[in-house]
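For this depiction, one protein chain was excluded, whereas all remaining protein chains were kept in their positions.
Chain IDs A, B, C, D and E follow the sequence of writing; residue 1 opens each chain.
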Amino acid sequence: MINLLLLPIILPFFFAIILLFFKEKIQIQRALTLIGLVISFIASVVLMSVVKDNGVQSLTLGSWPAPFGITMVSDMVSVLLVTTSIVITFFIVMYSFISIGKERERFYYYPSVLFLLTGVNGAFTTGDIFNMFVFFEVLLMASYVLIVLGGEKKQLRESIKYILVNVISSALFVATIALLYSVIGTVNMADISVKITEIGQPGIITVIAVLFLLVFGIKGALFPLYFWLPGSYAAPPMPVLALFGALLTKVGIYAITRTYTLFFIHDLSVTHELLYVLSILTILAGCIGALAYFDLKHIMIYNIVIAVGVILFGVALMNESGMTGAMFYLIHDMIIKGALFLLIGIIIAITGTSNLRQMGGLMKTHAPLGWMYLIAAFGLAGIPPLSGFTGKLLIVKGAFEAGHVWGSIIILASSLIVLLSVIRIFIYAFWGEPVELKTTNRRAYRKMIIPATVLVVLSIVYGVGSEWFVPYMSDASKVLLNPSLYIDAVLKE
Amino acid sequence: MTVIANTLIVFTILTGLIFTVVTVIGVLRFPDVYTRAHAASKSATLGVIGILLGTFFHFWLNEGLFSIKLLLGILFLFITAPIGGHLLSRAAYLSGVKPTKHTVGDDLAEVVKQSKRD
Amino acid sequence: MKTNDVILQTGTKVVFFIIFLFSIHIFFAGHFAPGGGFVGGLLTTAAIVLLLLAFDLKTVQKALPFNFMIVVAIGLLLALGTAAGSIIFNVPFFTHAFGDFYLPLFGESALHTAMIFDAGVYLVVVGSTITMIQTIGGDS
Amino acid sequence: MEFVMSIIIGILFMAAVYLILSRSLLRIILGTGLLSHGAHLLILTMGGLGGTSPPVLAEGVTDYADPLPQALILTAIVISFGVTAFILVLFYRTYAEHQTDNMNLMKGNDEHD
Amino acid sequence: MMTFIWVSLLIVILSMLGVLYRIFRGPSTPDRLIALDVIGVMFISATALVSILFHTAFFFEVILLLAVLSFIGTVSFSKFIEKGEIIERDRNR
Partner (left out) sequence: MEFVLLIFLPLVAALFVPLLYKRIKNIHTGWFVFVIPVILFIYYLRFIEMTMNGNVTTSTLSWIPSLDISFIAVIDGLSLLFSLLITGIGSLVVLYSIFYLDKKQEKLNNFYVYLLMFMTAMLGIVQSDHVISLYLFWELTSISSFLLIGYWFTRDRSRFGALKSMMITVFGGLMMLGGFVLLSIMGDSYSIRELIGNADSIIGHDYFTLALVLILLGAFTKSAQFPFYIWLPDAMEAPTPVSAYLHSATMVKAGLYLVARFTPLFAFSEVWVWLVTGIGLLTLFWGSFFAVKQTDLKAILAFSTVSQLGLIMSLLGASAVAYHVDGPDAIIFKVAAFAAIFHLINHAMFKGSLFMTAGIVDHETGTRDIRKLGGLMSIMPVSFTVAFIGSMSMAGLPPFSGFLSKELFLTSMLALRDFELFNFATWGILFPIIAWIASVFTFVYSFYFVFKTFAGKRKRQPLPKQPKEAPVGMLLSPVILATLVVGIFFIPNIVGKMFVKPAVVAMQFGLYNHPNEVAVHVSAWHGLTPELLMTLGIIAVGALLFLTMKRWQKLYEIQPQYLSLNALYDSLMIFGESGMNRLSRFYMTGLIRTYLIYMFAFIAAITTIMLFVQDAFVVDMDSFSALNAYGVMTAIILVLAVCMVLFAKTRLAAIIALGGVGYSVALFFVIYKAPDLALTQLVIETVSVALFLLAFKFLPTLKRHGESTAFRFGNFVIAAAVGVTMTLVALSAHSQKLIPSISEYYKETVFTEAAGGNIVNVILVDYRGFDTLFEIAVLAIAGIGVYGMIRLRLARKENSDENK
C-alpha cells in the first residue's frame, strides 16, 4: 500500500466532498464527519507504525521521479502532527455537535472543518514547497470560511483583518518560492536541501531563509508578526477557535521547523540566531498579553503565542535535547490547547460572558469542570508529571547545552507567567463568591464536557506516559537533525 | 502566388489599419459620447475585422493553416460589436449624459420622461 | 425606468453558444495547445454570466436547473477519483494512464485519464464561480 | 528586461502596500489585487524571461520558455481569484453590517477591559 | 512583408495609446467605457499582428477570448451604468 501516507489527507478531503451532497441533513453530516475522522485516524496510526518500523516514507505522485513530480513525505514529525490533528479535530467536532448550532451546521460547517484538516495534514506531509503553499491556501480558505461563518458583526470585522494578513503572507510566500526557484531551480524540498548544500548557502539563500521565516512567522504568530492573531482568534465561535488554536499556528511552526532543519542549515549563526531572538521576543510579547487581559479568550490566545515562542526556541537550538523537546512540546501544546479552549468554551457557555470579572464560584456548581480546567492549566504551565513538562525540560536542557543560559531562564520564567495567567482564570471563575448563572441546559453541559475531558485525559496520558512517546519524539528529532534521512528517502535510487 | 497572397494580405490589413486610425481620430475628436460611440462601434469593428482577415489570409495562404478560430472570431465580433455599441449608448443616455449642442433632435427624451412619470 | 433588452437578449442567444462551444474547444485543446480545464471552465462561466446579464437569475435558473454546489462536489469527486484510481492498482497516487483505444464511434482515438481529471477541474471552476455569482446576485 | 520587471514588481508591491494601509475597505481590496499581480509577475521573472517559444511542443523548436513557473503562476492565479472573490463578498457583508467602510471605525476587539 | 506587419503593429499600438488619452480625459464614464471597448478591439488587432510576427497560431485562442471578454465587459459595464446592478434577480417583477 504505497499510497498509505496520502490517506490522512485524502480521506478527510473525500468525506468533505461527500458532505457537500448532504447540505440539509445534519445528522448524516455529523455521522459522516465522525466516520471520516475515525477512518483517517486509523490510517494515520497505521502510517505511524510503518514510519516507526521502516523509517521515512515517501511517495512521488504520478510515478514521476523525485524532483519532478510532487513528493509526499511522511517522517515521524509529520505523522505525529497529522495524527494529533486528526484526534483533536475529532473531539472538536464532537464538541461542535452541541455548541455550534444548527444554522452553521447547515451552511457547510463540517465540510469546512474537514477541508481545514485536509489542508493541515497536507501541509504537514508535503515534500514540495509549492505544494505546501497550495495546502496552506486550502487550510487558509477553509479557515476564512470558518472564521466568518455565521456573519456576526464581530466575526466579519475580525475576519477582514485575518484575511488581509493571510493574503499578504500568501503573496509573500509565493514571492519567496519564486526567489528560491530563481536561485536553485527546484521546488522539491529534498532537492532544495541537496542543492543548497551543493552551493554552500551563499548570502542570497540566507536572505531567502529570512523571508521564509517571515512568511511562516506570520502564520505561526512569531514576533513581531503575531499582532493580528489575538483579535482575529477571539471572533469565531469556540470550537472554531479551538481548532485554530490547536492546529493553525502549528502549521506555521512546522513549516519553520522543516525549512530551518532541512534547507538552511549551513549558516546557523545568522538564521538560527535570528530565530532564537525572535522566539524569545515572542515569548515576552505573549506574556505581556496573557497578563494584560481579563478576557478568557484573550488570555488563552496569548498563551498560544507563548507556546509558539517556546517551541521555536527549542527548534532554534538545533541540538538533540532541544529538538526532541520542541517536538514533545508541539504535540503537547496541540492537545492541551484543544482541551483548554473547549473547557473555556464551556465556562463561557455557562456564565454567558468571557469577562473574568463577571464570574465566580463555579466550583460550587460545576466542580468537575473546575478540576478538569485546573489539570489542564497545570499541564499547560508544564507542571510535572503533566504533559508540558517533558518538552519544556528538554528544551531548557538543550538551551543550557547550547550555552543559551538567559534564554532558558526566560523560558522557565515564562512558565510562571503562563501559570499565573491560567490560574487567574481558575481563581476568578471557579473560586470566589458564586455569581448568578443564567439557567443552562445540564444535558448540553454534560455532553460538552465529555470531549474536553477526554482531551484532558489524553494530555495526562501524554505527560505521565512520556516514556511511550520518547521513541517517537526522538525519531522525529533525529530526522530533523539529520536531513540526509529525509533526502535519502525522497531521492532514493 | 505569394505575391498575390501578400497583396491580399497587405490590402486587408491596410484597410483594417485605416479604419483603426479613423477610429482613433473619431474617438479623440468627436464632441460627445454618442458620436464617439458611433466611431468606436462601427469603424473599430471594421478595423479589427480587416486586420483579422489579413491575419487569416496570412496563415491560410502563407503558412497553410486554415483557422476556423479566426473566422469564428470575426463572426463573433461582427455580431457583438453593434450590440455593445448599442448598450453603451443607451447606458450613456439613461445615465444622463447630455449630447452635444449640435444635436438636432432628441426623440428619446419624451419617452424617457413619459416612463419616468409612470 | 423599465427597459427591454431585446437586442442584447437576441444576440446573447447566439453568442452564448459560440462562447460555450469555444470553451469546450479550449477545454479539449488543453493537453496539446493552450487551454485546459481552468480556462474552459472560466469561459463557460463567462458564457453563463452573459446569460445572467442578458436575462435574470430566475430565467437562467430555469434554463440551467443545476444546483451548482452539487456540480462542484461532482467535479471534486471526479478529479479525486481519477487521481485515486491509482490506489486500486497500487501505483503512486495520480499516476495517469493513457493509450490508444478503439472506440466504436470515433475510431482510433487517444484517451488520457488526465482528461477526466481536467473535466473535474472544469466542473469545479464552473460550479464554484457560478455559485458565487448566483449568491451575490441573489443577495438583497 | 529583468531589471525593468523587477522595478515593475517593486512598484506593484509598493502600490499594493500603500492601498492596503489606507482606510477605505474598497481601496484595501484593490491593494490585495495588485499584491497578487506583483507576486505572479515575480514568479514569471524569476523563471527567466528567455525562451523564444511558448512551452507547447512544436516542430523544430528547442528553446522553450520555462514551463514550471508558468504552471505555478496558473495555480496561484486561480487561488488568488478564489480569495479575491471571497474577500469581496466579505467586505460588502462587513459594510452591510457595520454601515461603514472606514477601517478606523472598525477598531476591533482588542479591548483592554 | 514583415516590415509592413511591424509598422502596422506600431500603428495599432500608437492608436491604443491615443485612445488611452480618452480614458484618462473622460469626461463622462461612458466616454471612458467606449474608449475601453475600442482598446479591447485594438488589442485583438495587435494580438493578430503579433501572431503573424511570431509565426505562431497559439494566440488565436487569445483573440477569440479577447473578443468574448471585451463583449462581456462592455455589456456588464453598460448595465452597471444604466441600472447600477448587473444581474437582476427577476426582471419581470
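Quick note on the criterion: contacts are C-beta pairs under 8 Å (C-beta built on N, C-alpha and C of every residue); 3 or more make two chains touch, one makes a residue touch a chain.
Just so it is clear, the structure is predicted and the values come from calculations on it, not from any experiment.
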item: Omitted chain's touching partners, listed by label; value: A, C, D, E
item: Contact residue for the chain not shown (choose from E:I11, E:V38 or E:I86); value: E:I86
item: Sole contact to the chain not displayed, among C:L8, C:I26 or C:I87; value: C:I26
item: On chain E, residues whose C-beta touches the chain left out of the figure; value: 13, 20, 23-24, 29, 32-33, 36, 43, 47, 50, 58-59, 61-62, 65-66, 69, 72-73, 76-77, 79-81, 84-87
item: Residues of chain C in contact with the chain not shown; value: 26, 30-39, 42-43, 45-46, 49, 68-69, 72-73, 75-76, 79-80, 83, 93-94, 96, 98, 110, 112, 114, 117-118, 120-121, 124-125, 127-129, 131-133, 135-139
item: Interface residues of chain A (partner: the chain not displayed); value: 13, 20, 61-62, 64, 67-70, 72, 101, 103-104, 106-108, 111-112, 115, 118-119, 122, 130-131, 134-135, 137-138, 141-142, 144-145, 148-153, 156, 160-161, 164-165, 168, 172, 175, 178-186, 188, 191, 195, 198-199, 202-204, 206-208, 210-211, 214, 218, 224-225, 227-228, 230-231, 270, 274, 288-289, 291-294, 361, 363, 378, 383-385, 389-390, 393-394, 396-397, 400-401, 405, 408-409, 412-413, 415-416, 419-420, 423-424, 427, 430-434, 466-467, 470-471, 474
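Convention: only the chains that are shown with their structure count from here on.
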item: Smallest count of steps, each to a touching chain, taking chain C to chain E; value: 1
item: Touching both chain B and chain C (chains); value: E
item: Central chain (distance from its CA mean to the mean of all protein CA atoms); value: D
item: By number of C-beta contact pairs, the top two chains; value: B-E
item: Euclidean distance of C-alpha centroids - chain B vs chain D, Å; value: 33
item: Whole-Å separation of chain centres (CA-atom averages), chain A against chain B; value: 58
item: For chain B paired with chain E, centre-to-centre distance based on mean C-alpha positions, whole Å; value: 11
item: Where chain B touches two or more other chains at once, by residue number; value: 72, 76, 80, 83, 87, 90, 94
item: Residues within chain A bordering two or more other chains; value: none
item: Residues of chain C touching chain D in the complex; value: 32-34, 38, 125, 128-129, 132, 136
item: Touching residues (chain side chain C, partner chain B) in the complex; value: 1-3, 7-8, 11, 14-15, 18, 22
item: Chain B-facing residues of chain E, complex; value: 1, 4-5, 8, 11-12, 15, 18-19, 21-22, 28-31, 33-35, 37-38, 41-42, 44-45, 48-49, 51-52, 55, 57, 60-61, 63-64, 67-68, 70-71, 74-75, 77-79, 81-82
